[in-house]
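All protein chains but one are shown at their positions in the complex.
Just so it is clear, A, B and C label the chains in written order, and each chain counts residues from 1 on its own.
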Amino acid sequence: MIAIQGPPLDAAALLADFGAQAAGAGAIASFTGLVRRENDGATVSDLELDHHPRLTEKAVAAIGADARARFGLIDVAIVHRHGRLLPGEAIVFVAAAAPHRRAAFDAVDYVMDRLKTEAPFWKRERRSDGAFWLEARDSDHAARRRWEA
Amino acid sequence: MIAIQGPPLDAAALLADFGAQAAGAGAIASFTGLVRRENDGATVSDLELDHHPRLTEKAVAAIGADARARFGLIDVAIVHRHGRLLPGEAIVFVAAAAPHRRAAFDAVDYVMDRLKTEAPFWKRERRSDGAFWLEARDSDHAARRRWEA
Amino acid sequence: MRILFFGRLRDVAPVGPVPADVRDTGALRAWLGGRCPELLDPSIRVVVNDEIIPGDRPLDNDDEVAFLPAMSGG
Partner (left out) sequence: MRILFFGRLRDVAPVGPVPADVRDTGALRAWLGGRCPELLDPSIRVVVNDEIIPGDRPLDNDDEVAFLPAMSGG
């Protein structure tokens, strides 16, 4: 399941659906990214997630297909929010089902690294000290490079 | 939350509870281990999970406490089944909440490696070709050693 | 021609009609960059009709051109 959507993004409900369909899997790994309440010591009031409707869906679907092929997954889910999010709300849910745990762990890790560096989303965090567009950090790019070669 | 329990183990419900309590987390990683339908080409009919009631709970709680300290977690959950399980049923659910994704991913990975090699559980798989006690594989011990030193 | 800006470019990008002699992505970027130097940053990707264009490409009146700054999903 690949979706770019508005609210609500209910990670537990998505995991329930995903698990019900992943027949034969021995391992399901998941990741939920949430809007933090604080960043750099400032209080976060909200996060605005800009995206390019068609291009973003295409890019996210390609990341899912790559993960499925690379790790021999039984199934993969990537559900990503757009729009305005409040602290504590889920930004993204990723799940991978595989026969064994290593493939499931690595697939979710890989999808997150690619989303952070290559998926057409732009985040503006409104905080007590101003509004800031967030960009992928050096650590995100370094993490992404682990999967090359 | 640390629990060694009989049925049902509902991973999605556990993730819902875990997420509701992990205030301030930016990242929640989870893992669900399931009884496979096939192993070595044989059909699995059920899995019997033997444990030592008090020692197992103590060992699992220690693994959770180690993960929490080592990765600076906001919270950790380990819920493990005992008794008789059917194919598709969840054996174990692990979740970790942290400010950032790396700590959450690593913590779940670490907990699984320790459960596989050190937690007092014993598994007998009943399959179309006989009943077999499963032991940790060489790859499980190798994975466990990644966290040493 | 429809021109779209994303992320932080929404806040800074120029508005107004594009001159008729701007007929490819290179010329468009140069013209826009004269009003908003941020658009000349090599990390900014140019997308025409949902396809990322690494080099230059002719533009028609019914093309949609999008300028994408560095991405950060997840």
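Just so it is clear, a residue touches a chain if its C-beta (ideal position, glycine included) is under 8 Å from a C-beta of that chain, and two chains touch if they have at least 3 such contacts.
All values reported here derive from a predicted model rather than from experimental measurement.
K.L.:
What are the shown chains that the left-out chain touches?
P.N.:
Looking at the entire complex, the absent chain's contacts are B.
K.L.:
Can you work out which residue in B:R37, B:H52 or B:R102 touches the chain that's missing from view?
P.N.:
B:H52
K.L.:
May I ask you to list the residues on chain B that touch the chain which is not drawn?
P.N.:
So the residues of chain B touching the missing chain come out as 33, 50-52, 54-56, 58, 60, 80, 91-92, 112, 115-124, 133-136, 140.
Just so we're on the same page, only the chains that are shown with their structure count from here on.
K.L.:
Quick check on this structure: which chain has its C-alpha centroid closest to the centroid of all protein C-alpha atoms?
P.N.:
Of all chains shown, the one whose C-alpha centre lies nearest the global C-alpha mean is A.
K.L.:
What is the distance, in whole Å, between the centres of chain B and chain C, each centre taken as the mean of its C-alpha atoms?
P.N.:
It comes to 49 Å between the two C-alpha centres.
K.L.:
Could you tell me which residues belong to chain C and also touch two or more other chains?
P.N.:
74
K.L.:
Where in chain B do residues touch at least two different other chains?
P.N.:
Touching at least two other chains: 101.
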